[in-house]
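To keep things clear, I will list the structure first and then write my remarks on it.
Right after this comes subunit A.
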Amino acid sequence: RGGDSGSSEAGGGITDEPCPDAVNPDNGCIYLGAISDLTKGPFAPLAVPITDAQEAFWAQVNEDGGVGGYDINLTDHIADSEYNPELHNRKYQEMRDDVAALAQTLGSSQTLAILEDMKADDVIGVPASWNSAWEFEDQILESGASYCFEAMNGVDWAVAERGVANKVVAVGYAGDYGGDAAAGVEVAAEANGLEYVALETPAGQENQTGAISQILGEQPDLVYISTGPAEMATIVGGLAQNGFTGTVVGSSPTWNPALLQSAAAPALEALYFQAGPWGPFGTDTPGHQKMRDALGDVTPNDGYTAGWAWSYALLATLEAAADLDGGITRENLVKAAGELESVDYEGMLPEDAGATDGDPNETAFRQSVISRVDPSAPTGVTIEQDFTAGPTVSDFDFTEPCFSLQ
Partner candidate 1 sequence: MHPAARKLHALCILLVTRVTASLPESFRQGGGSDVLSVSNLEVVYNDVILVLRGVSLTVEEGTIVALLGANGAGKTTLLRAVTGLLDVHDGAITKGEVHFEGRPIQRWAPSRIVGAGLGQVLEGRRVFGEFSVEENLRVGGHTRRGGLTSAIDEVYDLFPVLRERRKQTAGYLSGGEQQMLAMGRALIAQPRLLLLDEPSLGLAPRIVAQIKDIVVEINRRGTTVLLVEQNAAMALSIAHHGYVMEHGKVVMDRPAAELLADDDIRDFYLGRGELATSYRDLKHYKRRKRWLS
Partner candidate 2 sequence: MTTIVRSPRLRGRALATTSYAQDMGLLNTPAKRRSTLVMVVLGFLVPFLLTDDLLQIATLGMISAVGAIGLNLVTGYAGQVSLGHAFFIGVGAYTGAVLGGSETSLVVGYDLPMWIWLPGAGIVAALAGLLVGPLAVRLRGLYLAIVTLGLVFLGDHVFREARSLTGGPGVGRRGPDLNVFGIDLRESGSVLGLELAREQRQFLFALLFLIVFAVLARNIARSGVGRAFSAVRDRDVAAAIIGVDLTKYKVMAFAMSSFFAGVTGALYYAVLGVFDPSAFGLLMSIQYLAMILIGGVATISGSIMGAMFIAFLGRLSGEIAHVVPGITTGSGGGGVLTVFQLEAILYGLLIIVFLIFEPRGLFGIWLRIRNYWKGWPFSY
Partner candidate 3 sequence: MSTPHDPVVSPPVVSLRDVTLRFAGVTALRDVTFDVHPGELFAVIGPNGAGKTSIFNVLSGVYRPQEGEVTFAGTSILGKRPHRIAALGMARTFQNIELFTNLDVVDNLMLGRHHHLGYGWPSAVAWLGRARRQEILNRRRVEEIIDFLEIEAYRHLPVGMLPYGVQKRIELGRALAMEPTLLLLDEPVAGMNGEETEDMARFILEVKHELGLPMILVEHDMGLVMDLADRVMAMDFGTPLTTGTPAEVQAHPEVIRAYLGAGDEIVVGEDAR
């Protein structure tokens, strides 16, 4: 039977053999895995570009000579989990002996479903989700502000710039994503003396009637949405149709450029703003530029941006591990992942955003970007307010996840 699992002998995923059709034939090869939502799952529209960008990113790294004498191979171990924890787990079992780390593990409960094994195997991973719980997991290499902080900043901004003064409704999916965001909204609401109401809404544009009528019933002047694009558009469209004139701010996954063609477009232009962990696709930073060049002509989408930005942290960890004695091994990767002082995001994020040395309350990155709808921009949104940590998040005492997953 095959190589004993559970064992963490450094070999797993790290070889001195060159990668298949390697760019640098005299480099060894480090195999990375990605478990994502690539066909049937609800986040496929986002996950596919995320994964494409990550492939491009690591290809780029190889072009630039690789890391610590190794080339990186991602393409051999990409798996489709259909956003299903069970499949996610199975796919991990298939690759656990063959990858040094996970360049992507998408979804929160999905990541939880393999977290124990990852620890047993000394495998680190980059999450494709911005859950505040990851700040407390040493082997999970998150980047950018969490849904929770994003929400705090969104609310603070709305209070400061849009004269929101009375009531905020947080509407979103149940669970990791919506829950984390809602928790942030609640904190910010309290800090700003706003009345706070939380609504849960299910996926599916046809299922938003309830959310809409409930929001209208509450008559808030700020609505903070954490759903998918379809739901967000339906809700905003519905609100506008019923004469809502307040402000709508959405978490980063709520936007999709295609919405500009929808019947809801006018409403979106009038009401909607996006809170995000970093500047959108078209933003002018070296990192963004590098990404756009690497991808060539693709339909712009901020899934790409996310996939690209997330990868820097892992790159930095690999580099750091290379400098440790013993070089790049699973153990050293885990070690390095816990002691990053900074990560060079090539301008997509501030350097200190990547710090992991110390407890979350100090290291957690608290700044977000607020964007407004702009049909002329590549992904339909441009920066309204660049990296800022609002008063709420700055004072926030971050001792446990906003929304516990355990």
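To be clear about the criterion, a residue touches a chain if its C-beta (ideal position, glycine included) is under 8 Å from a C-beta of that chain, and two chains touch if they have at least 3 such contacts; residues count from 1.
Candidate selection criterion: all candidates are chains of the complex that A comes from, given by their letters.
Treat the numbers as computed from the prediction; the structure is a model and nothing was measured.
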Problem - Complex partner of subunit A (touching, any copy) among 1, 2 or 3 - result: 2
Handout entry: In the complex, subunit A residues that touch candidate 2
Key = 1-6, 34, 36, 38-40, 47-49, 51-52, 55, 75-76, 78, 80, 84-87, 89-90, 93-94, 96-97, 107-109, 112-113, 116, 173-179, 298, 404-406
